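A short write-up of the structure that comes next.
Other chains dropped; remaining ones untouched in position.
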Amino acid sequence: MERNEQTTAGPRLTAGAIAQKYGILIALALACVTLTFISENFLTTRNILNVLRQTSINGVLAIGMTFVILTRGIDLSVGSLVALTGVVASSFATTATTGFIPGAPWPALLAIAIGLVVGMACGGVSGTIVARFRVPAFVATLGMLSAARGLTLLYSGGRPIPALSEGFRWIGTGSLFGVPVPIFVLLGTFAVAHFVLTQTRFGRHVYAVGGNPHAAKVSGLPVNGIRFAVYVISGGLAGLAGIILAARTGSALPQAGIAYELDAIAAVVIGGTSLAGGIGRVSGTLIGALLIGVMNNGLDLLGVESYYQQVIKGVLIVAAVMMDRSKNKQD
Amino acid sequence: DDKPKIGAAVYGLNAEFMQIWAQALQNHPAVKQGLVDVTVFDGKYDALTQQDQFETMITQGFDAIIFVPIDIEAGAAAVDAAAAANIPVFGSNTRVNSDKLAAYVGSDDVQSGYMEAKYVLDKIGCKGNVVIIEGPVGQSAQIQRLEGNKKALAECPDVKVLEDQTANWSRAEAQTLMENWLTAHPGEINGIIGQNDEMALGAIEAVKAAGLDPKSFAIAGIDGVTDALHAVKDGNMASILQDGAAQAQGALDLAIAAVLPDYKPMSEIWTAYPDMPWADGKAKEYSVPWTPVTADNVDALLAARQ
Amino acid sequence: MQPVLEVTDLAKSFSGVPALRDGRFRLQAGSVHALCGGNGAGKSTFLTIVMGIQQRDGGVIRRNGREVSFSSPAEALANGIAMVEQELSPVPAMTVAENIYMGREPLRSFGRIDFATLNRQTQDLLDGFGFAIRATSLMMDLTVAQTQLVEIAKALSYDAEVIILDEPTSALGEAEAEYLFAAIAMLKQRGKGVIYVSHRLSEIFAIADSYTVFRDGRFVQDGAIADINKDQLIQLIVGRPLTEEFIKDNTPSPEPALKVTDLTAARGVRGISFTAHKGEILGIYGLMGSGRTEVFDRLFGLSDAKGGSIELAGKPVTIGTPVDAIAAGIAYVTEDRKGSGLVLSASVRDNLCLATLDRLSPTGVMQAANEGASAARMIEELRIKTASDALGVASLSGGNQQKVVLGKWFLTEPRILLLDEPTRGVDVGAKREIYRVMSEFAKAGGTVLMVSSETDEILGMADRVIVLKDGKMAGELRRGELSAERLLHLAA
């Protein structure tokens, strides 16, 4: 059984090795080539930047999710945390006095920090419940999904937090050298995550805990601490995504982020990370997220009707993964 | 306590519009004075949950129910069940396809759809290209607003509808959709008809992100949520206010009147909308008028939100 | 006479690397045929192909002269072939009976499984072989040895004509192995053909009629056991003559390294007291279930401390978790390498470095060069057969996997080494390497505690032996007093 699974490669990744290991990269390339041919607007700088920007939120969530899934866990709460952190951070970033802070607008950085901390704190709660109290991750984070949504609505009174300060909105709408800021955030997150997972001790721990928690424990790894940490990471990145989303849409909506967890998990799994833990790469996740983004973009560009879009999307996701898996079919 | 118990089953409380609706219910003078007990049930956007909540209210012996179903075709069974238990049900905001409804207080979506499209078409001078961002297809509000949109479009045969897609009432989805449309039809879109404000606001953000000026487009939405009021104030869009507060308070007055025989309506709405007479609480239909949000009334409306 | 199974030219590669080039084998009815070869020689690959678990790249398999090609184990079973795989593979949450008769459950009306008959039938089967296991126990509650016995009972229960046993005794003590040999003798009498794989050569000479040797995926030689002696067989397997089997040149010092007083552990282990000295190899002997593993688990902080005290080099220590134990300089090679030894989804290198990550990355950032060097050192010292250290450890042969576990712990540079069945599944050549490393480790002042079910190994390596029985100390023997009879006498 285990034999035909992929193995975690070390840090050496040549272009050839990637292509060979990621059938999914080929699927992405195929999708891009096809779209380039059938839609003249696809391969334009502007549209590529669009796709990347649209992918940024799901991408950031999926990167956090990768850590969790690598340890055999799952984090269903990220969608709700996007809303919670967005609302809380935004409440410290309004141009006017809000109900919460009787004073001048807070500097954007503080608001961002608060959003990240809230996300990490919620992740920490999930992590504690999973690591310390041995509640299955599915249940623990489903509880957080529900609780965080409730807290969001309570905090905001069910109303959007509008009129965000320019500084804060820059995260979602600004540009650097002509490239939108969310893209930098996504790529920065990816680079850090890739570094952590492939180059640091903690990254090794994550793979070991997911691959065989018992062996990890016997080898003296702080298994519970690692389990805890990945939920904090996922929560923090959900916070980052929440901030980008609020900054992009211009106000923080309490009903934001519903079902985002599914797309994030899909990106991870399409990217080749095993839900059984211990196997996968964050570069695969990025490709998975891009594939989803390109698909959504392409279907819109082609003006496909929304009902057909859903059917086609379902078929394409499965087809892409099927292509990937067929390479190493043995059992 | 033998105060009348009135339940309000609404399709979902996560978005601002229903939040305003529910708040208005709690702020109704009769509730404030403790004349009646009101409980709001959150249907979580699920017909079955609403059905379950009806059963719970029937079990608990509520005296009347105010109902905002998720869809016109959903909830007839729930109304039947309440009627069988002799509990009167009053519709608000969204109609139920049932003859057992005691009365209905709402606004005509066809009309708002017409009004918003008309605004867009007038602004672009009845020529050019528009896109329509629709609600979840098949929902009664979407169907009726689209009907209104089409009615207005029929008056401008030169206007072409370039794209027509759902964004499920969601700002984020509409933003993505609009970004992609702006790519697919560079420089061709003149007007954007959003079937609600959230989606119109998402479109505005997409326009801005593409480095364009929303003021050079004709953009309209429906509902009059707070963000939209701000956008109207900035001159970026037009909105049509749906008075959810009036829909809620009107329905509550009717419900109380059905339980307490000598009750006189206490909400201010009956004086605010002379076009909608109380009619002794005996009418079957009460139509709350739409109010176009303009530069003139937007400040007053915003002040009322605080 | 026509062989019941005849295989020629069997070939199989994994991602371009050949594991088997020309597998050849002729099995006669009513005989026990040993398949010999070093770790990674291709034995398991060969056998799993015969069983239809893996698919071949080339070659011919004939069953009773008829060419066959099994696409699944179900077909092999239907053709009268049954197998005990090298890697134990129970369904943990199901009962022994359900595991054994999986797919063949007796039925009652309405398609119901007749659990009463199933359990009775299973109990009869187990009792018949002399295995002390309850049919209704859950597999997850069994020890590794018991699990292995169940898998043996399962393979024998098929009443197949060809029975493949891939290292069936690797987790068994000699007493239990005797039951198996009795069963094999019976099968032989009934005219069945048995393919037997074991790295314990004494077993092969005890029960086999003929042998076939593979080396590096190639057929080397076959013949009758009667025509060959142990040294010759070793030479065929290893490819070169091997002078001595055990390497031992340590001398215990009087200085105590580990002192255990009145240790109590889970599952009835109590009152264990002993002292191990620097430079000493202390053997721990006992029958299956005597509590040897529990003592180690307790020393390593894997089971709750219930009582007793531990002193290291004269200082009392508290060991509550493996982290404490590792910090105190203890290393532990567990008996269950799949369950607690290896991260199967990770590479050879990652597994080798797993317990020393702190040391390899003082700043928290991994030093790839350090990792590579560590891994390379162990691969060389232990002669681990792997194409590259980036290969998944799951693709190594069983014996090489065992060496990876040993290497992981050697890298921690421990002062005390706990070895639970350290040579399980390891071939003669590599065993010798392991003995050499043990001996050098002790010679350099380290202390080895070794649990082994192989009496030869205990006799060959231990300076002193503690014998456990039912969780209690049953006696202690110095090297001079050691003999197989005395060990068994104390243990039984």
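Read from first to last, the chains carry the letters A, B and C; within each, the first residue is number 1.
Simple rule for what comes next: a contact is a pair of C-beta atoms (placed from the backbone, for glycine too) under 8 Å apart; a residue touches a chain by one contact, two chains touch by 3 or more.
Being a predicted model, the structure only gives us computed values, none of them experimental.
Colleague: Given that each chain type is shown once, what formula states how many of each the whole complex contains?
Modeller: Expressed as a formula in the displayed labels, the copy numbers read A x2, B x1, C x1.
Assume only the chains that are shown with their structure count from here on.
Colleague: Could you put a whole-Å number on the gap between the CA centroids of chain A and chain B?
Modeller: The mean C-alpha positions of chain A and chain B differ by 33 Å.
Colleague: Could you put a whole-Å number on the gap between the CA centroids of chain A and chain C?
Modeller: Taking the mean C-alpha position of each chain, the two centres sit 43 Å apart.
Colleague: Please compute the C-alpha centroid of chain B, do the same for chain C, then give the distance between them in whole Å.
Modeller: About 71 Å, centre to centre.
Colleague: Would you mind writing out the residues of chain C in touch with chain A in their complex?
Modeller: Interface residues on chain C, with respect to chain A: 54-55, 300, 302, 322-323, 325-326, 332, 334, 339-347, 349-350, 353-355, 357-358, 360-361, 364-366, 368, 390-392, 394-395, 408.
Colleague: In the complex, go through chain A and note every residue touching chain C.
Modeller: These residues of chain A touch chain C: 2-3, 5-12, 199-205, 207-208, 210-212, 214-222, 274, 277-279, 330.
Colleague: Considering the complex alone, what residue numbers of chain B touch chain A?
Modeller: Those in contact with chain A are residues 13-16, 18-19, 22, 137, 163, 165-166, 170-172, 175-177, 179-181, 183-184, 186, 198, 201-202, 205, 208-210, 225-227, 230.
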